[in-house]
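Heads up, one of the protein chains got dropped from this complex, but the rest are sitting where they should.
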Amino acid sequence: MGFLTHRPIDLAALLAAAAAPDRGGVASFLGQVRNHHSGRAVLRLDYSAYGPMAEAECGRIAAEAESRWNVAVALRHRVGSLAIGDTAVAVVAASAHREEAFAACRYVIEEVKRRVPVWKREFYADGTVAWVDPTATLQHVQ
Amino acid sequence: MGFLTHRPIDLAALLAAAAAPDRGGVASFLGQVRNHHSGRAVLRLDYSAYGPMAEAECGRIAAEAESRWNVAVALRHRVGSLAIGDTAVAVVAASAHREEAFAACRYVIEEVKRRVPVWKREFYADGTVAWVDPTATLQHVQ
Amino acid sequence: MVTSVMPVAAPSTVTVHVLLFASYAERLGFERRELTLSAPASIGTVLDQLRRLPGGDQLPAKPLCARNLAHADREEPVVHGDEIAILPPLAGG
Partner (left out) sequence: MVTSVMPVAAPSTVTVHVLLFASYAERLGFERRELTLSAPASIGTVLDQLRRLPGGDQLPAKPLCARNLAHADREEPVVHGDEIAILPPLAGG
């Protein structure tokens, strides 16, 4: 099953995939579409990806977490058009120890943001559109 | 609505309670019943509580987290008879910033374990029963 | 010599509601009991009385305690009508 999906992310399915009777501590992170960005009202956004590399990078990140901590990781990133409140990314890390679950969950979301080739285009209430650049202080408004 | 419940914990309801369009980072923790403890096979367990104090303490912990970080917190602890894999506790912390969501979620689960008056009785595969004492290295087997 | 403040006689006893849970309730054989103590009294006074009851010797030296739904030290004073709970090691989560 792929890490990228065009459909709404099913957290229950991810929890079921990571959970196990010997892993009682389950940490999760959901990134949801916010209604504002840099002080501007956001109506919706489009996520696009370099699909094959995004899949490969998500797989590497999950494998790194599972080798560094005693955890099982489930990860999904949504692509396509998303509305406010939709879940864009979900990470689940299940472990026998909650410290490891939290550490692995945090690691995965940070590495996803740093390494997975996904881009988002925000559509603002004022009619403008911008590619989001988290490394810039000003957005490139088009 | 109370923090303690006799019924299965509905994570989706907690996520909905904590989420908001301006809080895009949602960290969660689930504590699920494990099938072993101190090397012994667990069949099921019973959680009991000092109900009024547990409610008060959960309320204080959630309020502390919400005053310390810019988050909304949802928290439930189940009581009664639980099976392996059932969720005993769920914490959700939603924030505009994932660092705060993680920090608040971690704070709440640690304080719940440290302060909320809940006890658990484990029923083992060998027919014995024990009150779980996380502060002891040996369990009081009865 | 006359003072404007009259000394109020302290009540000679206080009655508190004592709650036990889990393993402690099993060891002492009850979950709830009223205890009457000589005033002034503290949570430590409650513990001293409990230790004189059958099974009371099985309470640990320094159990967790609560007064009126909040964690409290053994030195904390108790007043008439307080709810004092003696809490076995917590195991939530």
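Should a chain be cited, it is by its letter among A, B and C, assigned in written order, with residues numbered from 1 in that chain.
One rule holds for everything that comes next: a contact is a pair of C-beta atoms (placed from the backbone, for glycine too) under 8 Å apart; a residue touches a chain by one contact, two chains touch by 3 or more.
Keep in mind that what you see is a predicted model, and the values were worked out from it rather than measured.
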Subject >> Displayed chains contacting the withheld chain >> reply: A
Original post:
Out of A:Ile9, A:Ala94 or A:Ile109, which is the one that touches the chain we can't see?
Top reply: A:Ile109
**OP:** Pick out the residues on subunit A that sit against the missing chain.
**Re:** 31, 47-50, 52-54, 56-57, 77, 88-89, 109, 112-121, 131-136, 140
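Quick note on the criterion: only the chains that are shown with their structure count from here on.
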**OP:** Could you give the separation in Å between the centres of subunit B and subunit C, each centre being the mean of its C-alpha atoms?
**Re:** 28
**OP:** Check each residue of subunit B and list the ones that touch at least two other chains.
**Re:** 31, 109
